[in-house]
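Data block below; observations after.
Removed: one protein chain of the complex. Kept in place: all other protein chains.
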Amino acid sequence: MKRYVLALFVALCTWSVAHAQPAGSGAPVPPPPVQGADQSMNAGGSASPTAAPAAGSAATPGAGSPSTTKPGLAWYDELAAKPKDVSTNFWLPKSVNKVADESDHMFIACVALSAFFFLAIAIAVVYFVWKYRGMSMVRKIIPSPAHNDALEITWTVIPTIICVFLFYFGWRAYIEVVTPPQKAVEINVLAWRWAWEFKHENGVTDNNLHVPIGEPVRLVMTSKDVLHSFYIPVMRVKQDLVPRRYTYAWFEATKPGTYQMYCAEYCGTNHSQMKPAVVVHQAGMTTTWDDQNGHHSVVDRGYENYLNDKAAESTNMPPVDLGKMLYEKKGCNACHTIDGTPRVGPTWAQKDWGKQIQMSDGKTVTMDENYVRESILSPLAKARPGYPPSMPSFEGQLKEKELAGLIAYIKSLKQ
Amino acid sequence: MATPAKNPHGPQNEPDYLNVTKGLKSWLVTLDHKRIGVMYLVGIMIALVVGGAFALLLRTELWSPGKTIVAQDTYNQFFTLHGAVMVFLVIIPGIPAALGNIMMPIQLGAPDVAFPRLNLTSFYMWVAGALLLVGTIPFGGLDTGWTLYTPYSLESKTAVLVATSGVFRLGFSSIFTGLNFLVTIHKFRPQGMGWFQLPLNVWAMYATAIMQVLATPVLGITVLLLTVERFAHIGIFDPTLGGDPVLFQHFFWFYSHPAVYIMIIPGMGVASELITTFSHKPLFGYRFVAYSSVSLALLSFLVWGHHMFVSGQSRLANMVFSALTFTVGIPSAIKVFNWVATLYKGDIRLKTPMLYGLSFILLFTIGGLTGLFLAILSVDVHLHDTYFVVAHFHYVMMGSTLVAFLGGLHYWWPKFMGRMFNESVARACALGVFFGFNLTFLPQFVMGARGMPRRYWDYDPQFHIFHQLSTIGAFVLGISIFVSLVSLVASIKTGKIAPRNPWGGSSLEWQAPTPPPLYNFEKPPVLHELYNYDDLYEVEPDVWERRAPIETEHHRANELARAQGAVADHTGGATAKEHADAQIHARAEEVRAARDMMETSRGEPPVSTAVDAADAAKVAGAGENAPAEAAVKKAEDEEKKS
Partner (left out) sequence: MSTAHEAHDDEHGHADQGSPFIQHHYDDAQHQFDSGKLGIWLFLAQEVLFFSALFVAYILYRVHHPEIYSYAHKWLQVKYGAINTAVLIFSSLTAAWAVRAAQRNERKLLIACLAVTIGCACTFLVIKYIEYSHKVHEHILFGRYFDPCVSPGGSELLTKHNDCKGTKGTVEWSLDQAGEIDLLNGKATTGCFEQSKFDVDPQEEGLQAECHVFEVKRTRNAKGEWNETGRREITNRCPEETIGEGTGEMGAQPKSGEAEKKKGAAFPCWKAAIQPAVCVPVMVPGKASSPQFGVLVEYGDEEERGEDIAIDAKCDPSKPLAEPADIFADKAETERVGAKAIKPIHHLTTHEEHELESLGPPPAHTNMFFTIYFAMTGLHGVHVLFGVFVFIWLLIRAVKGQFNDRYFGPIDFAALYWHIVDLIWIFLFPLLYLIH
């Protein structure tokens, strides 16, 4: 029986490896920085960060390459929208955190240890069952002792010693993983149902996490409503976010790319949708990456430029684009669709713009800018029937301009 | 519970417990531990089917990324109700309240549990709790996860209040069962049955009962506070009122970690019985296995914090809890090694219960070893709340406990139902359970290590294949369990009449009639050396008997023999061969009794030196019946005088 299990296990492992390989090899692996782009960056860009877009124009999507980019997507959002790097070394995703190695070694050591003990026990069980299988009616009496204290002590002491070692090394690695260095880029993380907001040191906020490479990043995190958990598998970082309390995490990215982040603490309906991208930016230079099909280039202009461009973006943006950005950034997309299907809340692709619509208390109200505005600021005042009254108020969280942008965006979606 | 024609192996002078009174009402108000156990079993089987249905629904939903059959909210309710039903209604009461209730008093040779009315109360608390828990469905379901973490459970729009009231009742059901068992094991052991003549199943029940009594109240107060918090907003767990949501996790896990051992230790107890019986050999390292049960029970109170390594608790706490967590690995390892050593030079028969027993060893080994990963602090940061954890605890809770439950159910089924089940169907199901289980949960280890978080309705494409394997496995598993339950139930009508001892078990329940009468034994059972298989022979297929007669008509002699821990006078009507066997036994028991007398909690039995003398005469007299009889008479006279 045991042999079947082993066979199954081996088959399973093979299967998963076979499956993982294409995914791994197909994932975008950043090629070494293009020399030309590098130099142009150094020549023209390094003097003034604001000149970088001009200097890197050759690689700008839409300008040089046959781009499939959605119009209006900024370079950093395009990076975030890239397929995630999911390459693995069978058990674990490939680590891109400088301090995660020791923890990975512990994992591998533990796999080896477990495999050894499991195989030893399984082989013993199978062998004994086969060797001493009973014949019906015929009893074989083989005298054997019912206890052996020396043996008992041996198999008490050996696991104890192993456990002491596992504990010690695990603890040591843990201390390293949770102790940030003195100097670190600090990013504030705020989570709520069901979105993330990352606030950088210059005040820009985004719903994807952008971090520099080779610099420690320290996250100061809290939650607005229920527990969430900040989890980046490639960084081996996980930390719960607790409302009205700050928790911390840190990592130092070693490889540029786009990775997946998750919410790991169950938080309700769209728990499984709380997964922003983590973009690790190349250090201070422009790099062109091809996506896996090779016909689309994405530009990485570095973390500094991200901060500057992002700050610039939020000041001059057409209202509809601003609204579209906020739709994702503020987590509206968790509950509202733009394709006409209802989710937790009504869809934004309204058929009823300008018409009278029914409220849950029986009254009617005209669907117009004023109604949308009121619905954002005090959602429960005029709730529509058929939807749970779960929308939080955005009073105080949106600037007037952003509010106008959202209204414009919703208006643009009317059918 | 219709019972067919009288079982010839049943009690001779009175009806068996199934027939002692008739009618539904006689069952509903019964105080008989066996009937209460059977009612528990019926309830638990129903709950198992309900919980299993939720499992299959949620696995079906995970067949493809995004929506397969249901939307997020429904899926969240599926996994919540699957978890809550399985944990609170099936696994925690499964072995103690159902199998334990039926078998533990018989294994002790006791007529009933100490508090039969409390036992019935406990059952109805379970029923009320179960109805409330399942009753959340018409009231809007439950979507908090079985862990009921605050502040989500304070804000959830589902019927949390109904669920917490249910869990509160289930908690007290569990406490009452544990209390009852502790008193029963302390006060209803026959004289001469010292602590180290208790079958390991009883030891496991004892360790479990300690935890049920000492840990479950904390769950009680926690869900009580949560309930009050929900309707009165007292604020103790509500961060907006200054409360501490993480405190809830501490309270919850202070119960729920011991609860993990409430689930697994009875499984270990049952597995020990299965392995010793079907190896036809005393359990290797009996004392170490017994001690490890109790040490697991005690250590389990000290490790709750390992569920909270990334919850924001201090590093010092994490370090301490990590270190303590490793300590629970050691008794578990000891048990596994001892089970394997028991197989060595045994006489192993692969009957259905033994298939479950061997599955238990292997699955528990995987469950235990993967627990090491989660105890290592740095590794746990990565693995916490991923499918790795899901797979790990399913290996322990389901792969071990539920498999042991099924094993125990098959093992004792003939005893308390009086019928044999269909062996080939049952074996096929046992294999289906084993392979289906592994197919379900092995892929989840890989998924989890690669970063698939748990409780996700949607997932990334790289996890697709693992989820599909897992779903296929879940159906194999579900169908196997369902068929085995149906086959068992069908055997009540169609099965062969079960003999007293179909498996060659050595503990006291196999001396009781099949099915047992109201007070379990027609005549007081005779204590043998624990796990003594030397004179147990399979006289025909699936019928085992002791060569030496195990009972005598002479009640008084049996009783005095029990008082001394010695074997009774076997000689009435026995052959010379049997007589000689009995003498050998008596001597062996004598030596044991002398040692164990020091350990019995009830101290020196109230017998006079005259009885001692009689006993000595009995052993020395080897075949001379008369002096022993005379001494017994004399002892009785003396006792009457005093």
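Labels A and B are assigned to the chains in the order they are written; within every chain, residues are numbered from 1.
Following the convention adopted for this analysis, a residue touches a chain if its C-beta (ideal position, glycine included) is under 8 Å from a C-beta of that chain, and two chains touch if they have at least 3 such contacts.
Since this is a predicted model, take the numbers as computed values, not measurements.
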item	value
Contacting the left-out chain in the complete assembly, out of A:Arg172, A:Arg245, A:Arg343 or A:Arg373	A:Arg245
Contact partner of the left-out chain, one of B:Ile69, B:Ile137, B:Leu214 or B:Leu350	B:Leu214
Contacting the left-out chain in the complete assembly, out of B:Leu24, B:Ala232 or B:Leu316	B:Ala232
Residue among B:Asp16, B:Asp73, B:Asp112 or B:Glu529 that touches the chain left out of view	B:Asp112
Where the unshown chain meets chain B, residue by residue	110-112, 114-116, 118, 140, 155, 157, 160-161, 175, 179-180, 182-183, 186-188, 191, 213-218, 220-222, 224-225, 228-236, 238-244, 247, 250-251, 254, 312, 519, 524, 555, 559, 606, 636, 639
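Rule of thumb we're sticking to: only the chains that are shown with their structure count from here on.
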item	value
Residues of chain A touching chain B in the complex	1-2, 4-5, 8-9, 12-13, 15-16, 19-20, 23, 84, 86, 88, 90-93, 102-103, 106-107, 110, 113-114, 117-118, 121-122, 124-125, 128-129, 132-134, 136-137, 139-144, 146-148, 151-152, 155-156, 159-160, 163-164, 166-167, 169-178, 225-227, 229, 231, 233-234, 236-240, 242-245, 247, 260, 262-273, 388, 390
Complex contacts: residues of chain B adjacent to chain A	72-73, 76, 143, 145, 149, 151-152, 155-157, 239-240, 245-246, 279-288, 310-312, 315, 318-319, 322-323, 326-327, 329-330, 333-334, 336-338, 340-341, 343-350, 355, 358, 361-362, 365-366, 369-370, 372-373, 375-382, 384-386, 431, 434-435, 438-439, 442-443, 446, 449-451, 453-460, 462, 465-466, 469, 531, 537-538, 541
